[in-house]
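Got a structure here, written out as structure tokens. Questions coming.
Every protein chain except one is present and positioned as in the full complex.
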Amino acid sequence: MSVTVSTPVYEGPFDLLLNLIMKEEVELYEVSLSSIVDAYLAELERLDTCDLEMATEFLLIAAILVELKTRRLLPSDQRMDQDDEFGLWEERDLLLARLLECKTFKDAAVVLRRLAAEASLSWPRRTGIEDRFLHLAPDVLEGVTPDDVRSACLRALAPRPTFHVDTEHIAPIRISVADAVAALIDEIPRQGMVTFRHLTRDLFDRIEIVVRFLAVLELYKQGVVEIDQLGSFGDIHVGWRPGAEPADVDLIDAYEG
Amino acid sequence: MGDDAPVADDEATGVDREARRAVEAILMVAVDPVPANLLAQLLEVSTASIEEACANLADEFEAQRRGFALVRVGGGYRFQSHPDQAPWVERFVVDGQSSRLTAAALETLAIVAYKQPVSRAQLSAIRGVDVETVVRTLQQRGYIDEVTRDPGPGNAIMYGTTREFLERMGLDDIVQLPPLGDFVPGPEVVEALERGLRSDPEVEETVAMVADGSAEGTPADADGAAAPEG
Partner (left out) sequence: MGDDAPVADDEATGVDREARRAVEAILMVAVDPVPANLLAQLLEVSTASIEEACANLADEFEAQRRGFALVRVGGGYRFQSHPDQAPWVERFVVDGQSSRLTAAALETLAIVAYKQPVSRAQLSAIRGVDVETVVRTLQQRGYIDEVTRDPGPGNAIMYGTTREFLERMGLDDIVQLPPLGDFVPGPEVVEALERGLRSDPEVEETVAMVADGSAEGTPADADGAAAPEG
């Protein structure tokens, strides 16, 4: 399904989502992420200057969408327990609440813009006192020291903060595929044949398990492990290929799949 | 002060002509809006009579179709150019008005205006992005400022709007903002959003294998990749 992103700018992380949903017919789980991304990148290119903030915010909403999509895909089946089911609803309600809040303040901001535009038609008189009253004016440098002047200068000249994305609500990816590969080439040769379940026994974040699975696939691709699965939904067995040397494995910087 | 001038008398206002002249003179040299109670104190009259005098002066300037206006803004009174003279004043003013705020800045400003005092973390949570840059810009440009510290752990800086904000919005007091309730989306929007977020999962077999391998001992997905929290 193709999504046309026609709004000129999305000025908040929830704007895009809000927009897509408000255009009706779009259901979150049917949105093809790649088509949104493509459309959006095309949109960005049309802009004269690339607005870093806008682009980053878009990445955020894309991340949220990916996250929601993965949640739909990964729990996989009917075995999802009641808590998970509840959690998903709760999460959806939270997102709904945030979208509503976002919309509320977007509309309030429109009013502020109008007020500011009206007010900007008038310039205040800021001429100040006439010279003949100067001698009466309070001594405004009273108590100001050279150090105060220095601090004020530092404050005024300080670099503005660099923009960075707040990712607090996105699950941090604590391990990389490269790290997982390193862990596996240490562990598998020692274990001989081992189940994937065993390899992930002490992991509890789904993303870590996914990363480890990708690492297994990577080792398989490089021909140092063998994989066997006895039946559908059966345990996956992973074994070190006889004669393969852990040192042969190219440690990858990042998974490119 | 000599006061036998042939000018419309102001018995009705409760403030004599001299007090009105004094108000005009003071506002002419003031840099910021002058609160009614300060004028009252300086002129030794009641605040109510100052308010009445200023309202009358404002009406008078308007009736005389002056190129300037006396307005109540930012908690006080000030002289300003008349809005309909903007095209001429623009020609004259070199620096122009301070540049316009971006939509992101305005939305953040709206949250501060309605939720103040509010911390940066709270703003970030609502906006869904880090607001450090925006907050700094708003603060540098005088729209918001640190007003207090969160008494709770961390003592987060709490931000609020400034008098400058009121002046730039043409408001006398923050309570003049339309109530936030006016902006809460109607039921049709809520419904549309709910429909959009409807979950209708379809299991894809390709990943079943992964899920299967990890099916046990993965209790923590509810928070691992959790949705944004408010």
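Each chain carries a letter (A and B) given by its place in the written order, and its residues are counted from 1.
Simple rule for what comes next: a residue touches a chain if its C-beta (ideal position, glycine included) is under 8 Å from a C-beta of that chain, and two chains touch if they have at least 3 such contacts.
None of the values given here were measured: they were computed from a predicted structure.
The hidden chain makes contact, of the residues B:Leu38, B:Ala55, B:Ala121 or B:Ala156, with B:Leu38. Checked against the full complex, the one of B:Gln80, B:Thr108 or B:Thr161 touching the unshown chain is B:Gln80.
Residues of chain B that touch the chain left out of the display are 1-2, 5, 7, 17, 20-26, 28-31, 34, 38, 41-43, 62-68, 79-82, 85, 88-89, 91-96, 98, 137, 140-142.
By the touch rule set out above, chain A reaches the unshown chain at residues 123-134, 136-142, 144-160.
We adopt the following convention: only the chains that are shown with their structure count from here on.
One inter-chain figure worth recording: chain A and chain B are separated by 30 Å, centre to centre, where each centre is the mean of the chain's CA atoms.
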